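Remarks on the structure that follows.
A single protein chain has been removed from this complex, and every other one stays in its place.
Letters are used for the chains, namely A and B, taken in the order the chains are written, and counting of residues starts over at 1 for each.
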Amino acid sequence: MTKSKKKWSRRAFLGASTAGIATVGGLSLASGKSKFVQNLGLPTEFAESKYTLSVCANCVNKCGLKVKTQNGRVVKINPNPHFPKSRSMLCAKGQAGVQVLYDKDRVKSPLIRTGPRGSGEFRKATWEEALNYTAENMQKIKDKYGAGGMLFASTEGIQEEFFREFSAAFGSPNHVRHPSLCLASGNTGFFSVFGKVPGFDVANTKYMIFSGANRLESFITPDTIDLIDVIKNKKAKLIVLDPRYTVTASKADVWLPIKPGTDLAFYLALIHVLIYEELYDKEFVAKYTQGLEEVKEGVAKYTPEWAEGETEIPANQIREIARELAFYAPRAFVYKGRRTSWNTNDTEMRQAMAMANALIGNWDQKGGIYPKQSIRKGEMELDVWPPFPDQDCIVPMEEKHPLANAADGAYLDFREKVMRDDPYPVRGYFVYKQNPMHSLPDRKKTIEMLNKMEFVAVCDIYPTDTAMYADVILPEDTYLERNDPVIGFKDPYPFLAVRQAAVPRLHDTQTGLEIFQGLAKRLGFPEFLDFTIEDLVKAQLKPFDLHREDLLVTGIWTNQRETVFGKTLKEGHRFPTPSGKIEIASERFRRRGLDVVPKYRPPEMIPKDKLRVIVGKNALFTHASNQNNPWLHELMPTNRIWISTKAAERRMIKSGDWVKVTSPVGEIKIQAEVTEKIRTDCVYVPHGFDHMSKMMSRVYGQGGCDSDILVTREDKITGNAALHETLVSVQKLEV
Amino acid sequence: MARYAMVLDSDKCLNCKACQVACTAENHVPVGKHRNVLHQTTRGVFPELSMKTDPGQCHHCDNAPCVRVCPTGASFINKDGGGFVMIDKEKCIGCRYCMLACPYDARYYDEEVGVVDKCTFCFHRLAEGLEPACVETCPTKVRVFGDIDNPDTEAAKLMRKHSTEQKKLEAGTGPNLYYIID
Partner (left out) sequence: MSHHHEWGWMVVVYLYFGGLGAGSILLSGLGHLTKREHFRGIARTGALLAPVFIGLGSGLLIFDLGRPLQFWRLFTHINPASPMSLGSWFLVAFSIFSTFYALTHLPPNWARFFARFKLFSGALLKLADWNEPLNEMDESGNNVVGLMDNPYPNSPEWYSSLRDILAFLAIPLGVAVGIYTGILLGAIPARPFWNTPMVAQLFLFSALSSSTGLLFLLVPLFWKGSKRHAQKEHRVLLTADLIFIFVEFFIILPFIIHAQLSTQSVITAMEMILGGPYTKVFWIGVVLLGILIPMVLEFSEFFGLFKKLPMIMSKFIHVTVAVLILVGGYLLRWVFVHAGQDTSFL
């Protein structure tokens, strides 16, 4: 027990915990006030609180915030109850945002590498020096290898568009984003049928089928709120297919521990039953869709009995689910889910999900799926055109992944091509708001790619593993220190919000725009980013006759207060597909030589002594970014590999034992968690641990990194990283 | 006479830990200590499984054993102000007897300052018209806080509508956390 009595901090502690009490009458508690308050030894003058309305940036949800500051210091972040999307909730990550700002491990100034690449040895530099250094090196790459010699990589964020404008102005054709490490397959799957990626009306539905999509555990979103509401109030039934007993599975009406990699079989059988038992919505299908006959033929052999052999789900259960789905339609759906692919046929699986939705006629209806609407913001009028790159993108997206979003790229293809200098060398790498060291499978390969580079620049707020391999780290302001452009939201109805700085910047950091402007100036194309954020905000709000302050009354603005259904079901509406209809048999697929009815291929057979690795997340962390946050780290300081009781027994493993997990590409040492909550043929590794960066002081070396053992596989249609294709052996480590 | 209590629907709890981080942020709880906890239990054998998470914190007992054993009067019940069990940190000498007396293990020792601390139902937020941090932030609104002697509060309504249980009643503490069981 430490005996250090810091008198001043005790005062501060007593003061800080109670400061901000307004002398409000009203509550009978407050009227215990002066005597009550005095008895607690509280100071009688309280620090004044100020609230700033803003938007969280810890994950893609962007929940609404009321940031509380006292004496210029952020003391608490509360949810903004006026926010239609997040509706007065703020998850653990959002609450831990205070520590994002004050974390001692943050990158506090530009850093330039002094030791060998990856050593973590950096020295401080001024912005002048760092930007000069970066621009010089980027120019060197451009001169030597062409603009395409720089690979630009980024993840979504409100200032990401500036990075993309910057990379376009630089002239490089090589820009890769996160969707091929994220939801590309789901998007393409649904896009192929509906021409649009829909939203899911969880709040009003009666029946849902989820494959994975662990909304109640891995990712707290408004769907989480609605999901609990409809389940707990018995308004809807939830079926969950997951090899693991997740929190979502535990709240579901039915949990099916499906064999990993066989979900496509389930959905093909589902479609089979819908069609052959004539449960599909005949009227809807006739009116709005095309391709039924072709699909009917295509799924003829995919019976529930056949599917039972693949999925280990009983055939009657598959039939029953199909019947229930049709019964509750149109207030029923098969949920798309979100994250990276599991297997190389992921897009086909999501396509089958979309086909099932189309068959039950739930499109654009309450309780079903619907096209999200947005508010069209204004745009900046900049009379500049980025140069047409004189090199081809090293990954020919049109050829290889024509149905993926070409602008997003296919990350694993990029890495592969870079490593082979195919078709030309890429020796520069600029990473914005991304940690490829963890997000890409097979960390060894990523290190190899980084080591091949002649110049690496990383723009981030933390000294991540990727930043460790950089030549220069350019630190961005955190979201609590930034005024960002206007954000457009689509859920549950379109609205606008804006991010406000709650405090002036703490350290020698800059906003993304400022950084890219500084570089653009030095590289000779300042005109592309020649505006301020305020200019942009003004332009964005112009169509509505609004100013930034107008959004700060409640934090949002909208011209539409509810989700409107049915607009696309009106006479004469043309769906954004080649045929103009919902395509149960996708024309786009046909035109690219892909199967319009997915042909099922079983997943790789697992040899007796091996196990399949599945990965996942939890509500504390966003990918591999914030495991080092002290308030989140204390709740999960390390990860353990989940292994079933039977599989553990066979290997004489008990909970807490250290085990060696070996895959074709690497091995990790990690502690085991023996549990009943997973199938005997797989193991589960929580994502985002064992950081190599010593500067991430709390999480350095903690646990096992899934990326170290995952093999490089991708969904064949979109190039989306397929992360459940790795087979490992697990052995107890003798101490 | 106001009597503040909390009604919890553990069935809706996701173990997402938002309430824990919100509390730590709101009350400057030292890293490594917690004013509220989440206890997840799993039952059964694959694939017949069930899982539940029970949130917990100081129960602000009517008959608080921590108050009973405090030798300096630092722990007391604010009888006129809603029945909160409070700690006057000026009076606390850090003997930690109260920590041992609590059957819910709700208290923690703040090493830096040398006193014991615990959940205060965020009384400082109530004065601002805000709910306790854990109540406000919860995505699924597991906790409902209010004066259960006032029939119009949401908490009182829930108590009328549902059967509730209290933890460790036999310890004779008279706790004020009510867990919905139907």
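In this text, a contact is a pair of C-beta atoms (placed from the backbone, for glycine too) under 8 Å apart; a residue touches a chain by one contact, two chains touch by 3 or more.
Since the model is a prediction, treat every value here as computed from it, not as a measurement.
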item: Contact with the hidden chain (one of B:2, B:38 or B:70); value: B:70
item: Residue numbers in chain B that touch the chain omitted from display; value: 65, 68-74, 91-97, 99-103, 105, 109-111, 113-116, 168, 170-172
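Note that only the chains that are shown with their structure count from here on.
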item: Chain A and chain B: spacing of chain centres that average the CA atoms, whole Å; value: 34
item: In the complex with chain A, residue positions of chain B that touch it; value: 2, 4, 9, 11-12, 14-18, 20-22, 24-28, 31-32, 42, 44-47, 49-52, 76, 78, 80-82, 84, 86, 88-91, 109-114, 123-124, 126-130, 133, 136-141
item: Partner chain B, residues of chain A touching it in the complex; value: 1-2, 4-6, 9-10, 13-14, 16-18, 20-24, 26-33, 36, 39-41, 49, 75-79, 88-96, 98, 216-217, 220, 224-225, 228-229, 232, 245, 247, 250, 255, 257, 619-620, 630-632, 634-635, 644-645, 675-680
